[in-house]
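Here's the structure we're looking at; comments come further down.
The complex is shown incomplete by one protein chain, all other protein chains being positioned as in the whole.
For chain A:
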Amino acid sequence: MNMTAWMKKGWSWLRTHMDPRLFMMLMAIVVGIFGGLAAVLLHHMIEMVAGLFSGYRQRAWSFLLPAMGAAAAVYFMEKIVREGGGHGVPEVIYAVSRHGGLIRLRSTFSRIFASSMTIGSGGSAGPEAPVVMSGAAIGSNIGRILGLNERQRVVLVGCGAASAIGSIFNAPVAGMVFTMEVLLGQWRSSHLLPITLAAVTGTQLSRRLHGNQIPFESAIFGIQMHDTLASAGLALITAVVAIGLIRGMRRMHGLSLFLASRCHLSPWTRAGIGGLFVGMIGIFFPVVLGEGYYAVREMIAGEFSSGIIFVLVILLAKMLATTFTLGWGGIGGIFAPSLVMGAMAGLLYHRILVFLFPAVGWVNEGCFALLGMAGLLAGVLQAPLTAIFLIFEITGGYEVVLPLMVVSAFSTILCRYGEPHSIYLKDLVARDELLRPGTDGRVLLDLRISEVMEKDCIPVQRNMLLRNFIHLLKNSRRNYFPVEDAATGRFVGMVHLDDVRPYLLDQMLYDTVLMEQLMHRNVMVVHPDDELGDILETMDRLGLFSMPVVADHRFMGMISKATLLDHYRKELRVQTSDE
């Protein structure tokens, strides 16, 4: 027996003898390692690209760097890996909700390289969404290679994303919460344990390779009651900024697509133009370039010395730079810019408070910068728990947890008034592609027409006499009879038992009435490619209880509401069980 055969045998033994939960935990560790490595690689890549460009930052033409980076990133995505743009999180959510977490192999690395070019050259974007995509793709492809089923693959997709987020932020809890809250949209203990383990593995690996660094060190603030109450007001500001950012991104994307189609611009030229605008903004406000974390550190430390108007202007400039980077097709995420803008919003709010109420002993402005970060993130992602745990973990301070909860919760609620869906879900919802497990659409998606179709209908020919039909009726349990053309076999109509009833008692008609005289010709039919959701909608609209399935003019079977409901219940049970 050769090595491959031994390995196959060992694998098969492991699959059959190992407890499934324990097996998933083992797989979670494997995915966690690769997810963590992807995050570390991205981190190094960004540093490397930034280092490469740093020598040219003082040159007169340095404003062209973001354009070059964005164009190169999109060229890489379009021509080298042939994947297309976008930050990838909606793609992961789509894969989880519709295709059991199937993601292309190339996604495991593509966005790591592309986003490092965008961010390293000065584009206003973050590395988190691309690394989520990479981690999720790693999980998906490990699941595929190992031949896991759909449910297990989805868990591994979550494991990959959680480990990547945990690793890049050094925040395992935030990674786990983000995955459950944003990506999977459900909290199940069967998912929670492997995802937690993957997040821990990824983070631990990153700590080993990178050191255990807290991204934003916070001081002891000494928060009082009035600070906590005031944080509710900050939620209003962060909600407004979040709504502005979501809408700005969408409008800018629409504008860029419109101009690109009018001027026949290639995707990389489009991204390059966006990058050019970012470079020009960067001439006046260098703080908007790149991730912008160094500015956040200054704000948290209370060392950001600009005045109210200047903070407002750089907040708007950062928003504009982000919409130009991502809205024009640059590769990167919205996470980091949201944190930066949130910190700016917090700072702005603190300065307004101090200006309006100078006699009150307000907490240090760094605390409000932290709260602003949580508020904006909660609003943009519509994920308050992710925001709370992320800020809590990346600052290493438990002290701010109360106002953090207030601002995150209020910001999420207020943001929903303006934008009912998060930046990740907005597009999916608009395309009607978001299907969370256990929802009506998701249950129907897993049912196939061929599964629910009843095939025991007896077709009759259009020239069949009523006498023959009555004879056939004795052996049938159905009320519907498809009528076919004898010569071509084509479906021509339907006969319902009710149509025959008036003729049953008159034996004189038995040898004179033909089926084509009784049949309904304009019958609403279903095609095997139709979606069950649409079929049910048609049935409800027309008050039908069953419909014939016809393909290539041939009768295939019947679909009835009763059978559909039966299958629906079974599927719902499968989807909502925690096994």
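Quick note on the criterion: a contact is a pair of C-beta atoms (placed from the backbone, for glycine too) under 8 Å apart; a residue touches a chain by one contact, two chains touch by 3 or more; residues count from 1.
By our rule, contacts and distances are computed from a predicted model.
Asker: Given the options "(2Fe-2S)-binding protein", "Phenylacetate-CoA oxygenase subunit PaaJ", "ABC transporter-like protein" or "Universal stress protein family protein", which would UniProt use as the protein name of the unshown chain?
Answerer: The missing chain's protein name, per its UniProt entry, is "Universal stress protein family protein".
Asker: Pick out which of A:Gly35, A:Pro90, A:Gly139 or A:Gly397 touches the chain that's been left out of the picture.
Answerer: A:Pro90
Asker: From the listed residues A:Glu303, A:Glu537 or A:Asp552, report the one that touches the chain absent from this view.
Answerer: Residue touching the absent chain, from the options given: A:Asp552.
Asker: For a quick check of understanding: of A:His44, A:His99, A:His226 or A:Arg467, which residue touches the chain that isn't displayed?
Answerer: Once the missing chain is taken into account, the touching residue is A:His99.
Asker: Across the whole complex, list the residues on chain A that are touched by the chain not included here.
Answerer: With respect to the unshown chain, the touching residues of chain A are 82-84, 86, 90-91, 94-95, 98-99, 102-104, 106, 144, 147, 427, 431, 433, 528-529, 531, 551-552, 554, 556.
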